[in-house]
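My structure is below; once you've seen it, I'll send some questions.
The other protein chains are all here in position, but one chain of the complex has been omitted.
Let's look at chain A:
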Amino acid sequence: MTFPLPVETTSPKAEDFPGRILGLLRHSDEFSAVIQSVQITRDNVPTVWLKRAELHHVLAALKNAATAPLMLFDLTAIDERERTYREGQPDAPFTVLYHLMLLDRNAEEARVKVALSAEDLSLPTITDLWCNANWYEREVWDLFGIRFEGHPFLRRILTPPTWTGHPLRKDHHARATEMPPYSLTEDQEEHEQAAMRFDPSVWGMKRHNDHSDFMFLNLGPNHPSVHGVFRIVLQLEGELIVDAVPDIGFHHRGAEKMGERQSWHTYIPYTDRVDYLGGVMNNFPYVMAVETLGGITVPPRAQMIRVMLAELFRIASHLVFYGTMVQDVGQLSPVFYMFTDRERVFGIIEAICGFRMHPAWFRIGGVAMDLPKGWEGLIRSFLDDLPKRLDEYDAMVMRNPIFQARTRGVGAYTTAEAVEWGVTGPGLRATGLEWDYRRQAPYACYDQLEFDIPTGNRGDCYDRIAVHIEEIRQSLRIIRQCVDNMPEGPIKAAHPLTTPPPKARTMQDIETLIHHFLSVSWGPVLPPGEARACVEGTKGLNSYFLISDGETMSYRTRIRTPSFAHLQMIPLLSRGIMIADLIAILGSIDFVMADVDR
């Protein structure tokens, strides 16, 4: 069955795309010649196709010419081999996608795409331009089998070193049922375990220097302070860290691959579990991206309910961060008080959504239900209580001299370093850059809400914690405005592609009934196209990039998570410090492993 579906138009004229990042390409004759074609996407992010040979020097020129810090926001790939709707795009089996973001007043974005032929799946590395390209390129190698020439360490990152195949390729199996039954013999088990053994020479690390032997310590995958299954191999001289190698992937569940097997609607609960402390904050960018694809406008009441819920989850997540961070430096009590507060947040969330941690409550086009009776009183009493508790915690934690001695001046980085490594969220603001996606590129109804952007000035652990705490207060302020100004009206758009679809006229005519039936049983069919949506998540910028191929499922789901970028910075921060400082840094980074590995 085929639907007549609108197709994205493509145009080779460079004048068609605006934007200050790619502006250089438009104005300079030298560079305008390198553009292969221009793609118009549904999210209106300027997108150009470049030839492989031109890629590196064009990106370098863009970075040099940028008027504000230019961040490599995301780097991923697309297996195009089974895609139907891509007229005007280069006919190649694989595409590598570079997503850039200008950290200035309105968060300018741009995409650069490179088509790769099947015979030669390789590209020049850009690790010399942006430090954070390192892990992204390893991820693309791991999941797509695309090589990056000149990469310092191109090995698997998310899947085990013993894995065969590249999971995000379309010909790789997606379900266990596509495979023979799994068995693990003792020999295989030993083989797998041997593969996990750390070999310093592979990393070019010395086993000893002139006067002492180094100790290689596995901090993790099971360690109280790595917040999940995460291994850092430390090269130690006494208790001083000479070098560190973070090893991720233990929590990889193939969330992106699952996106290609779930309907647009049934994928929502999977997003909750990506940043598992963020709850509906994860639904937010996903449903926004789907709505962009479908051209759905969300009614104001739904927008404000979404913002309110997202901010409640920001508070819940920050409270966990605060408590566990403090516990990491040995103060045992505050975490209990903060979990008590978080429990109150969950009380409110449960009253509204019927679920606590992972409500999966946002729907394409709106939210699942209207607010329950008495919701205002519940939230208002919480809004009145929490600031007093936060003041107490300030006295107990932030003004404690031992705590200050453990966090001040520890794990500091500059704004420039943060941009190089793709750090966003509180970790970026702690360096002094007043930059918040909710302010720079307001989504939902953030343009109608007043809030301050807290910043630090030293970029150390202490500042990161202070920024988190102030963000809790600002979230309370936002929630109060939502409670005071909640508009009346529908909580879901009256659009045929929303889920569950509108039912009002289904009993009137057979056409509507059929469409309703298909949309409920198969799920909506979104028109072909590409769109991303980004939010200021609990830990930094969280973005979903979706490609629809006119199916009931996504053709490609790309999840850009903040934690992935943040962890990559650990070696830089940990050289020359003591183990105890590394623990404080880990606590202050604010990550969850599910958000790193997806």
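Here, a contact is a pair of C-beta atoms (placed from the backbone, for glycine too) under 8 Å apart; a residue touches a chain by one contact, two chains touch by 3 or more; residues count from 1.
Please note the rule applied: contacts and distances are computed from a predicted model.
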Absent chain [UniProt protein name; select from "Beta-ketoacyl synthase chain length factor", "Cytochrome C Planctomycete-type domain-containing protein", "NADH-quinone oxidoreductase subunit H" or "Glutamyl-tRNA(Gln) amidotransferase subunit A"]: "NADH-quinone oxidoreductase subunit H"
Absent-chain contact - pick from A:T76, A:Q327, A:S519 or A:S588: A:Q327
Which of A:F73, A:F250, A:Y337 or A:Y462 contacts the chain that the document leaves out: A:Y337
Contact residue for the chain not shown (choose from A:P224, A:G489 or A:G576): A:P224
Absent-chain interface as seen on chain A, which is shown: 215, 217-218, 223-225, 238-239, 326-333, 336-337, 340, 397, 400, 402-403, 405-406, 578-581, 583
